[in-house]
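Every protein chain of the complex appears in place save one, which is left out.
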Amino acid sequence: MKTIENEKNHIIPYKTFLYVLAGLIALTLTSVTLTRISLGTLTVVIALIIAGIKSSFVLRIFMHLKFENKMFSRAVIGVITLLCAVIIITLLDYLNR
Amino acid sequence: MSTQKNFEEPSYLDHKGKYKGIFSWILSTDHKRIAILYLFSLLTFFAIGATLGLLMKLELIAPGKTIISAQTYNAFFTLHGIIMIFAVVIPGLPAVFGNFFLPIMIGAKDVAFPRLNLLSWYFYVTGVTLVLISQFTGQGPPDTGWTFYAPYSFRTTGNMLPAVFGAFVLGFSSILTGLNFLVTIHRMRAPGMTWLKMPLFPWTLYATGWVQLLATPIIGITLLMIIAERTLHIGFFDPTLGGDPILYQHLFWTYSHPAVYIMILPAMGAISEIIPTFCHKTIFGYKFIVASSIAIAFVGYFIWGHHMFTSGMSGTALYTFSLLTFIVAIPSAVKVFNWISTMHKASIDLQTPFFWAIGFLFVFMIGGFSGLILGSLATDIHLHNTHFVVAHFHFIVFGGTGFAFFGAMHYWYPKITGKMYDSRWANMGLIIFFCGFITLYGEMFFLGMKGMPRRYYDYDEIFHTGNIFSSLGAVVMYFGLAIIIINLVSSLRNGAKAPSDPWGGKTLEWTIPSPPPVENFEEIPVITKGPYDYK
Partner (left out) sequence: MTHRDDLASKTGMWLFLFTEMLLFGGLFIVYSVYRYRNPIAFHQAAQELSVFIGTINTIILLISSTTIAMSITAIQKKNKKLALSLLGITIILGLAFLVNKYFEWGEHFKEHIYPGSAVLALRGHGDILFYGLYFFMTGLHALHIIIGLVFIMVITFSIKKDKIDHENYVLLENSGLYWHLVDLIWIFLFPLFYLIT
């Protein structure tokens, strides 16, 4: 196979990382504040949604998925979906006992 | 395709590299040598597992104590299961034939990560060693069965920790093999070999790689939880601490069901190679076989609960799992249909590998149909944990993976060793083995339907006659196995020299010398045609 170095690779500017960090910290503090005040079962849902948003920033910018071959993003989504499916099917047992 | 002309390069067996003697094997990163390392260690462990099985059958030939104590019997079926599942059929075809032939069949010189490949063999040997150590240390060998069910697995005084940790280490071996094969297939196919020009054995290794990668970690963490339960009393599966033993079963089978597809998919891949070769005809429905391999790997992930129908799961879980279980049978049926269609109006060359392939079809179908009987809730209530289940999985795993392994062994032996074996002894061994196999395991269906439980040391007199037949079948089968293996071993010395293409196969391994040179190809081939281009 021919030598494959990184194709003239896309360089992410330092500032981009710092903006993303600011956003991540903001989201973290938001979720802490919201869970202090919020209500019942909705709290977990909100906290997990915020965690999901933070994760997508980490995956797409820090882990470079936005700039890679789409195959990688699809695989990540596939794995996460698989895990969720297994959790849901397992809960099918517990929710109905 | 024409044979490449002989060139000066020595075969991988004669190659003189950096190391000498045994080190040239155990420090080699050549995928072919690693495959042979796996082959020898695997056959050794298989011999241990098979001997345990034979001793169990001899114990069961009569009710009451025959040759061993009850505790020993429990230890035997535990070790038999751990070795056969984790050390033989899961590594099985991928570790031996995948390692040897994946790079060659896709036109590559080795796998993507050769050193990682050697590391996976080290993990393999370490894992099995730990399991064997559990037999001789602590307060007695493990006696939980290979399934390590909670709560007994954390209450028993048996020596669980090395066995459980050994299984954990074996998981790493499996993950690394899968990872290596996935990257190899993605990145190292020869120029012109598009996905849909890749032969079917590599395709099954691809589907299997995903299962190895995504399912094995679940049992990894579950085994760690058992260790935490035993050492820290963490409580995850202990009802006195709030845990649920059924959750253990969920986690265990979430891996162990997809694991059976790790066992069977490469086996089906090998059969998909053997049949077109001896039919001198391209495989019928190549794309459907590819799609069915992926479908089996995918659907297989969601049906684990069919091992737990009598455990206490909710009704919703019961019918969901039963329905999905029936669905997974469909792609398997597609394959069987395609294999048989390939044979239709073909010019069949009756050789040993082909006999193994049709033997496979016969026993795999029986195993598969019995699986549907078990997958149906009402019948499973009666048959769960009886010998019917034991018969089912031996037909489908030993019959499936085992027959395919022996078929692959006889198919690729000339390429691996450069020698031809004696086909009369090979066929005779097969026939004796087959008769023993059918008697040994076929009888178990009837014993199970009559109600004989599995993993029981003793039984009621009504089961006695059936057990006599079954156990005698075991002796015959063992005898057949011995003939098969002795033939292959003695042919190493006495066999005729093998040509590059003794069978008239069309895939890339038949274009290079037997045995292959270290780098497989003098020049990486450029692919212009499909893999089974018989005209």
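A few comments on the model shown:
Chains here go by letter, A and B, matching the order in which they are written, and residues are numbered from 1 within each.
Simple rule for what comes next: contacts are C-beta pairs under 8 Å (C-beta built on N, C-alpha and C of every residue); 3 or more make two chains touch, one makes a residue touch a chain.
Given the structure is predicted, the values throughout are model-derived calculations rather than measurements.
Looking at the complex as a whole, the chain kept out of the display touches A, B. Among B:Leu43, B:Ile106, B:Met160 or B:Ile218, only B:Ile218 touches the chain left out of the display.
From the options B:Ala150, B:Leu251 or B:Ile416, the residue with contact to the chain not on display is B:Leu251. Check B:Leu182, B:Ile396 or B:Leu430 against the missing chain and you find that the one touching it is B:Leu182.
Those residues of chain B that touch the chain absent from the view are 112-113, 116, 175, 179-180, 182-183, 186-188, 213-218, 220-222, 224-225, 228, 232-236, 241-244, 247, 250-251, 254. Against the chain not displayed here, chain A makes contact via residues 1-6, 9, 11-14, 17-18, 20-21, 24-25, 28-29, 31-32, 35-36, 43-44, 47-48, 50-51, 54-55, 58-59, 61-64, 72, 75-76, 79-80, 83, 86-87, 90-91, 94-95.
In the analysis below, only the chains that are shown with their structure count from here on.
In whole angstrom, the spacing between the mean C-alpha positions of chain A and chain B is 37.
Of all residues in chain B, only 108, 187-188, 214, 218, 246-247, 250, 254, 301-302, 305, 312-317, 320 touch chain A in the complex they form.
Contacts from chain A toward chain B in the complex involve residues 1, 79, 82, 85-86, 89-90, 92-97.
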